[in-house]
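Every protein chain except one is present and positioned as in the full complex.
Showing chain A:
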Amino acid sequence: MSPTSPLTSTPTTTDVLVLGADLAGAGPANLLIRDGVFADPADARPDAVRVDAYGLVALPGLVDLHTHLREPGREDAETVTTGTAAAARGGYTAVLAMANTSPVTDTAEAAEHLLDVGRATGTAQVVPIGAVSKGLAGEELAELGLMARSPAQTRVFSDDGRCVADARLMRRALEYVRAFDGVIAQHAQDPRLAGPDACCDEGPVSGRLGLPGWPAVAEAGIVARDVGLAELTRSRLHVCHVSTAETVDVLRWAKARGIAVTAEVTPHHLLLTVDELLGYDPTFKVNPPLRSAEDVAAVREALTDGTIDVVATDHAPHARHDKEHAFVDAAPGMLGLETALAVVVETMVRPGTLGWREVATRMSSVPAHIARLGGQGRPLAVGEPANLTLVDPTRRATVDRAASVSLSRNNPWHGRDLPDPVVATWWAGRATYGR
């Protein structure tokens, strides 16, 4: 398909017949998109738009559990419009929008507002994440129940960026959300142990560069505490952006014990190491920080064996001026939506570690299930919502940050040769990206 593909202008009332795509590793088949759902290909109308997908892989639309859309409050960095355009370009049909906006998504009204903006301007489903605590202050519970019962139907709650450090508050949050099948998504970072300026994996690199260290145990220690609280409360815990081998060990233990914990890893923690910081380039400042090669190997292994359940982007767009400070003062975070699948292909699929079925699981169906999104992450089957990502498993390209559709340019992959897999995306039968 060319960049001038008619897909993006295809009206949803027209049949789209996708021919010969490999259905997430299950072998080639045809798919018919009609009225927002998959219909029987045998019923395709003669005037159906036909898409030659031989040699391509069909995945259920990807679901990102961890996106920063920056709207409201920092529309100079990203908006719902640009963020979901980046999502569609990356093969996503749904994104869960983190609560640390300005104002914070800590009320039903704020969640509903974001839902409305998403419906009006988004090219992917926008699902608000609710804050755990009022104003992310870590002191009092936000209106978790009201957000859950609002039209936004919030099920994921997180103070991301600010660990819920108070053990008692964390316990109450876990207990409380059990009433509506919610999940607490924790950014695990012991604030006292890591320190306020922590920005570099604590080890030889932080010691040499003189950057404040962020020890692995500051993550694993909180996760150990939280899985204990999840067991105590019989509630669901989700661990955001796992970055260390120590955390993987704790998760493995907790899962073996039957505790209801899930976990995510970001693309950048699957590929980049702390050595990227040697030039003090704030593009590579992220929280949690890039870790050692041993940690990278551990999170890859954990994603392979299911100890880590999903890949989530932690897409964190920043205006240029927020990155143009000394490393320790620069805003943490990097773009992720457009390149996540590329990195997963590079690190997990090409080496033969994960098959396409597992990619569909870890990037679509399981994230949708964790967030309790009924209409996402579904099988590519007749009657299911037509959320579809077409993938070319062989194509590669040099990443160019200028080509991003995100408003921001903090792209850690700029200039790097990576897979360029996403060919087209449909969300609820609507073509949202095509090249």
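What we mean here is this: contacts are C-beta pairs under 8 Å (C-beta built on N, C-alpha and C of every residue); 3 or more make two chains touch, one makes a residue touch a chain; residues count from 1.
Criterion: contacts and distances are computed from a predicted model.
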Key: Chain not present in the shown complex, as UniProt names it (candidates "Aspartate carbamoyltransferase", "Recombinase-like domain-containing protein", "Acyl-CoA dehydrogenase" or "Transketolase central region")   = "Aspartate carbamoyltransferase"
Request  = Decide which residue listed in A:151, A:207 or A:351 touches the omitted chain of the complex.
outcome  = A:207
Remark   = Touch with the missing chain holds, among A:327, A:356 or A:413, for A:327
Message = List every residue of chain A that touches the chain not included in the displayed model.
response = 202-211, 213, 215, 279-282, 321, 324-329
